[in-house]
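Quick one: structure below, then a few questions.
Note that this complex is displayed minus one protein chain, with the remaining chains in position.
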Amino acid sequence: MSDQQQIFTLKQVVSSIRKTIEERYQRTYWVKAEMHKLNRYPSGHCFPELLQKEDGKVVAQMSGSIWNHNFEKINQRFIEVVKEPLKEDTTLLMLVKVSFHEMYGMSLQIMDIDPNYTLGEIHKERLETLKKLKEQGLINANQLLDFPLLPKRIAVISADSSKGLSDFNQVLEQNEWGYSFFKMLFPSYLQGDLAAHSIITALSKIEKVKEHFDVVVIVRGGGGEVGLSCYNNYELCKAIASFPLPVLTGIGHSTNLTVAEMIAYRNAITPTELGEFLIQAFHNFSVPLKDAVKTIRANSLQILSENKHLLNRASVGLNHVTNQRVRQDRHHISELAGLIKSGTKFSFMEWKKAMLSIRRELMHSSSILISENNSELKTSNRNLNHLSLRAIQDNGVMLSQLEKSIKLMDPVNVLKRGYTITTFKGKLIRDVSALNKGDEIETISDRHILASEVITKRNRENE
Amino acid sequence: MSDKLKYTEAFEELQSIVNDIEEGEITVDELSKKVKRASELIKICKSKLTETEEDVNEILKELEE
Amino acid sequence: MSDKLKYTEAFEELQSIVNDIEEGEITVDELSKKVKRASELIKICKSKLTETEEDVNEILKELEE
Amino acid sequence: MSDKLKYTEAFEELQSIVNDIEEGEITVDELSKKVKRASELIKICKSKLTETEEDVNEILKELEE
Amino acid sequence: MSDKLKYTEAFEELQSIVNDIEEGEITVDELSKKVKRASELIKICKSKLTETEEDVNEILKELEE
Amino acid sequence: MSDKLKYTEAFEELQSIVNDIEEGEITVDELSKKVKRASELIKICKSKLTETEEDVNEILKELEE
Partner (left out) sequence: MSDKLKYTEAFEELQSIVNDIEEGEITVDELSKKVKRASELIKICKSKLTETEEDVNEILKELEE
């Protein structure tokens, strides 16, 4: 060791480093880092481990420090903004100052942590979980299950001490309708970093005995709105969504619904409301039973009364149609009797008319017969008159003609008119051929008789 | 003139006389005799006829009454 | 006049007489006898007709009553 | 008048008589006999009609009671 | 009157008689017999109807009790 | 009266009888027999109705207790 060689005390060196660092890093910086462990000490100060990972490997690591008063302030704002206390294993955006302490070495003194960044991270996780569930088709899986008619056997995931559990139990046990529920508690953390895993474990237990249960409820209460971001955890949400029984949640008053609440079969804001929902399911079952009795009574009576009415109508109808039938036949028979009356009356009229007409014919034809004979007789009479007178007349005419002939033939009358009669030997000459020349003939006139001799004889035709 | 002679016989004789005259070789004396007979027969017939006519008229008149 | 003679026979005889007269089969000597007979027959017929008419009328009149 | 004769037979006989008279198939000698028969038949028919009518009316009257 | 005759048969026979009367197919000689028969049939029918009506009324009355 | 007959069958038969009577398909001869049958059917139906009503009321009463 040389004399010139200055020997520093450790304190001198450390002080020098501190001075250098303090000079070099006077500003504050916003640093994004994962807070692995918070390491809060009884004094209230925290000495978190900060690190950065790349591909799962730690690539940077450093200690941090949060003084008690800062921590209280930061945590307060987290609860206000994020509705979660500051928690480990989360990436935070921190306002830091590089500090060096002679005793404790290098660290990042955390002055402030941005709750909005964390809020964003939570939101990111929420979206991430939803996206994955959607991709796996699980987002509606639980909601698509058939809800049991009676959710009477309930697997309860809660904590023994939970105020929410006692609210829930009270609602179910003190129902005034005597509805009977069977509940079995599967204890679990309900918030914070351990909750997700704890609930998943409980669910897997329940699944083992799922035949004994109708629904699963997750109830939490009294813890305020803080510490619910675990319900965005993908694994938990997946377990809930794919659970074979309907999972009902009643975990608190979160402003933003957590994913678990969104994908649960049903979410109630409070355990009390969840209890009332189950009671309502019983009502939904019970009321139709009561109504069924009423409906059956009313409609059975209706059916019976309708049938009574129909029967009555048929009975009245029977009476009516029977009477009508008999009445119709009576009427018909009366009609027939009337037809007999009118028919016979008409027949008699016709027959009487026929009698009158035949009598008239008899009279008429008799009188015609008589008058015909009479006229025949008259004709004969007339003929007799006529013909007998004519016979007389005819004879008269014949006589007159004969008389006239005789008168013409009387020789006296002939001679008076200047004619003469020539005789030969006393006889009238009719044939001159008998006369010869020299024969003596006599010519008789009116007053005289001449005697003469035939001189010549010639034929008149030759002249 | 004989009333015993019937109209028919008289009429026939008359007819026969007229025939004889018409056909005949009768002397003028005979002729006059025949004509005389014919005239008698005509009278007889006329009288019979008149008688019959009166009878018939009477019967017929009676019938009409 | 014989009532035993029927109208039909009487009428036929009458008709026959009238026919004989018409056809000149009756001599003047028979004529008035025949006309007399015819006249009788006409009377018989008339009387028969009248009688029958009265009978018929009486029967029919009785019928009307 | 025979009650044994049915209306129908009586009416037919009557009709036949009237027809014979109408067609001049009856002589004057038969006429009054025929008319008499017809008259009897008319009476028979009328009486049958009256009798039947009374019977029928009685039956029908009885029916109305 | 035969009770063995059914209403239907009686009614049909009655109808047939009424038809014959209306169409003038019944002679005077048959008429009163036919009307008598019709009258009997009417009585049979009426009596059957009354009987049936009483039966039916009794049955129906019994039903109302 | 047969209890083996169902209400529905009984009612249909009843209805059919009433229809047949209404449409004149049943003669007067059959009528009282048919009405008797209908009356029996009405009784069957009534009894079935009463029985059913009692049954139903009992069941429902029991249910309400």
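Should a chain be cited, it is by its letter among A, B, C, D, E and F, assigned in written order, with residues numbered from 1 in that chain.
Here is the rule we go by: a contact is a pair of C-beta atoms (placed from the backbone, for glycine too) under 8 Å apart; a residue touches a chain by one contact, two chains touch by 3 or more.
None of these values were measured; they are calculated from a predicted model.
*Asks:* Which of these touches the unseen chain: A:V58, A:M106, A:L127 or A:L149?
*Replies:* Of the listed residues, the one touching the omitted chain is A:L149.
*Asks:* Quick one: which of A:L194, A:A292 or A:I368 touches the chain that's been left out?
*Replies:* If we include the chain that is not displayed, A:A292 is the one touching it.
*Asks:* Which of A:Q12, A:S180, A:Q328 or A:S357 sits in contact with the chain that's absent?
*Replies:* Selected residue, touching the omitted chain: A:S180.
*Asks:* Which subunit A residues would touch the chain omitted from the figure, given the whole complex?
*Replies:* 148-150, 152-153, 177-182, 184, 205, 208-209, 211-212, 214, 282, 285-286, 288-289, 292-293, 295-296, 299-300, 302-304, 306-307
*Asks:* So which bits of subunit F touch the chain we can't see?
*Replies:* 6-8, 45, 48-49, 51-52, 55-56, 59-60, 62-63
Convention: only the chains that are shown with their structure count from here on.
*Asks:* What are the chains that subunit D and subunit E both touch?
*Replies:* Both subunit D and subunit E are touched by A, going by the contact rule given at the top.
*Asks:* Pick the pair with more C-beta contacts: A-B or A-E?
*Replies:* It is A-B, judged by the count of C-beta pairs in contact.
*Asks:* By how many degrees does subunit B turn when fitted onto subunit F using C-alpha atoms, rounded in steps of 5?
*Replies:* 75
*Asks:* Measuring between mean CA coordinates, which chain is farthest from subunit D?
*Replies:* A
*Asks:* At least two other chains touched by the same residue of subunit F: list those residues.
*Replies:* Touching at least two other chains: 28, 31, 35, 39, 42.
*Asks:* Which parts of subunit A, given as residue numbers and ranges, touch two or more other chains?
*Replies:* 315, 318, 322, 326, 329, 337, 340, 344, 351, 359, 362, 366, 370, 373, 381, 384, 388, 392, 395
*Asks:* What topology does the chain contact graph adopt: line, ring, star, complete, or other?
*Replies:* Shape of the chain contacts: other, as it matches none of the listed patterns.
*Asks:* Tell me, which pairs of chains are in touch?
*Replies:* The complete list of chain pairs in contact reads A-B, A-C, A-D, A-E, A-F, B-C, C-D, D-E, E-F.
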